[in-house]
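The complex appears here without one of its protein chains, the remainder shown in place.
Showing chain A:
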Amino acid sequence: MAFCLLYKPVLQFCEIVVNEANFVRKCIGAESCQDDLWGKLVCTNFKVSFIAHNSLPRQCTHRLLGEHDIPLACVEQVVTVNDVKGKQKILGSNQKLKFNPTELILYCKDFRIIRFRFDEAGPESAKKVCLAIAHYSHPADPQLLFGFEYVGKRYHGSTGERVNGVDPGGGLQTPLFDCSSDWDREIKRTGASEWRVCTINQGYFISPSLPEFFVVPVSLADQDLKQYACCFYSQRIPLWCWNHSSGSALVRMSNISDPQQQRKVEQRISSAITKSHPLRSDVFKSDLDKNLPNIQDIQAALLKLRQICVIDSFEESEEKWLSSLESSRWMEYVRTFLRHAVEVVYMLESRHVSVILLEKEDRDLSCVISCLVQLMCDPHCRSLHSFQGLIQKEWVMAGHRFLDRCNHLKRNDKEESPVFLLFLDCVWQLWNQYPAAFEFTEVYLTVLGDSMWVPVFSTFLFNCPRQRAEHSRDFASSKSIHLGQDQALCFPPVWDWSQQFSLKDQTLFNNPLYVGKIATCVQNGTVKTFTHRRSKKNYSSTLRGLPSALRNGSLGPNDTLTRRNSLMLRLRSDLSQVREQQETPSERFVRDFFSRPVDLQGLLLPQLLPSHLSVWKLYFLRWVPEAQIPQGGPITAFHKLSVLTDEIEMLQNQLRQYQGAAGTPNNLHAEHSKMYFKATSTPHQSPAPPEYLSSSFPFSPVGNLCRPGILGTPLSKLLNGAKIWLSTETLANETI
């Protein structure tokens, strides 16, 4: 809750001010300017900063960024406007500007649209700051990304000791999969005894895009692998992802580039995978390129979604919201990916065969599908640290081109694609359908998506581990950085959340509903893990007196609500008797799943009816003031749940104390609590949700979405949009 009264920008250790302009107005509302903020607009080598003369306190503070800051990497487009002359220009790097801008609009990758006015600023300084922002947001070289300075400066302590405690992950619980021991543990955990860690790519001598350590079938010798490597796209030897408890393996593979070798190599690989299966089951190949949208499709969908969410005027997009949403195809793609993952799960879970995910380069779609499959099958992946490990394993180490897909260098728009965001949306859909099955919250998923645009973390800065190693080595030598024991600069992974948030703010990531960890119950004086399975007693009470055969999942709310009397109208249908000719085996598998009570610690399949997928409102609509629900939204339920969970934690601490165990004293509870919203001292009295809560919490639309005015969209269009749907003329100017 920083009260910022400084007129100086808050700079990071190695951040330098490039240019600044005074007497700049930041637009807050679309129409009136009475709420606008006055202050100084600053461009540094890291961010665009606005230092307001009178700033408001915030709920959640970012350690690297102030309230009005935008990292340069987050700036998608820099638009300068002169509304007197009726001119506007999109600025790139090293460009000239022939008019004095009266307005600067920054379109951000995280859907924000921020507007500054220069009515009172000096025309020259306004122009300069705009040009500086445009220039610095288009770095010519990856090493100009702020992360290099940020990390490099940390090695400049006198003895080569690290400043600011850069920690390559030793202190983190998240496995980074950059060493063979992480892979060994994963092999052991999944019981993949017929698989081994392979080290032939150490020093990246075999494949430029593979990690140094990865896992292969034991039956393939290093010598064979080296021989096969040249047949694959970018020498990418097939990678093991995960083993199902039945012994079926999930493997990802790129296309074989040499058509003459194709059959032979494929056969060898397949038979090796078969040999590694305890039942010697077949291998199923799932061609992702054929079944899924490509990266350009995904990018196009996001652009359309952005158009209707934040660029079109609210009232205008409101009329055709559903059909526009449909034609953006974003939701359709989310569904396609989820459905494809379910197909793969079916092969692993029901057919007990190993699955190869086949994609041309094996660096985009495979990342999504492989992660989703593991999230659905493996409850382990649903804890926070394992989820992070999963992203390390399937995205970072497997060489998802984050640098290109994020288009940090703004060099090639064709390579830009929000594959990772699409993945997060798929995870959100799962989370939304099974909110108690995941340790993290939707705030966590949103913040993770936003972190792509903070170019400091090893996670999102590079196309592959080798690129990271090379760049950081080069950077170190060009800046004569003494690396000490390290081979290369150690960038913090995004998983080191303390880089961005205080411990208190990080508690917003903890899901109060998560069953595995927090809800322990105390019985007979011992702390016992609470089982998440719905108790049998509970379940049968929904159907008092009915033979179990009469019930199934078709009754709608019946299953969610225990009841004693059943006055509800019921349709009971027997789902296992569906005419089989109409149904594929995988559909049957899905239907069987839905006819059983769900086990949150077991397999989770998403409901795929289009009516059951929703727009991820917190991510896509958080900046839209009109879409905000003041003092409402899911956060109010989250608040209540957090307080209750906190009370339970507090009581457990008290118990431990009474039992004489080395418990935490009560007064320390507040600091150690996992919950953002704390219990009050008088339990049983439900506190009202705080006034500041809204459906956008912890984000705020204030000043973050100023749809372009006069020039950004044609004036006529703007006026049409202003005609609100329910008013007569007398009330047209009213706001409700």
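Simple rule for what comes next: a contact is a pair of C-beta atoms (placed from the backbone, for glycine too) under 8 Å apart; a residue touches a chain by one contact, two chains touch by 3 or more; residues count from 1.
As a working rule, contacts and distances are computed from a predicted model.
**Q** The complex has one chain missing from view, so what does its UniProt entry call it, picking from "SEC24 homolog C, COPII coat complex component", "Kynurenine--oxoglutarate transaminase 3", "TATA box binding protein" or "Phosphatidylinositol-3,5-bisphosphate 3-phosphatase MTMR2"?
**A** The correct option from "SEC24 homolog C, COPII coat complex component", "Kynurenine--oxoglutarate transaminase 3", "TATA box binding protein" or "Phosphatidylinositol-3,5-bisphosphate 3-phosphatase MTMR2" is "Phosphatidylinositol-3,5-bisphosphate 3-phosphatase MTMR2", the UniProt name of the unshown chain.
**Q** Among A:299, A:645 or A:700, which one is in touch with the chain left out?
**A** Of the candidates A:299, A:645 or A:700, A:645 is in touch with the missing chain.
**Q** Which of A:121, A:151, A:621 or A:675 sits in contact with the chain that's absent?
**A** The missing chain is touched by A:621.
**Q** Using the touch definition up top, pick the residue from A:64, A:325, A:397 or A:675 that touches the left-out chain.
**A** Counting the whole complex, the residue in contact with the absent chain is A:325.
**Q** On chain A, what residues meet the omitted chain?
**A** Chain A touches the chain not shown through residues 314, 318, 320-323, 325-327, 331-332, 432-437, 513, 515, 519, 521-522, 530, 534, 538, 544-550, 552-557, 559-579, 582, 591, 594, 598, 600, 607, 609-612, 614-615, 617, 621, 624, 626-634, 636-637, 639-641, 644-645, 647-648, 651-652, 654-655, 657-660, 683, 686-689, 695, 725-728, 730-731, 736.
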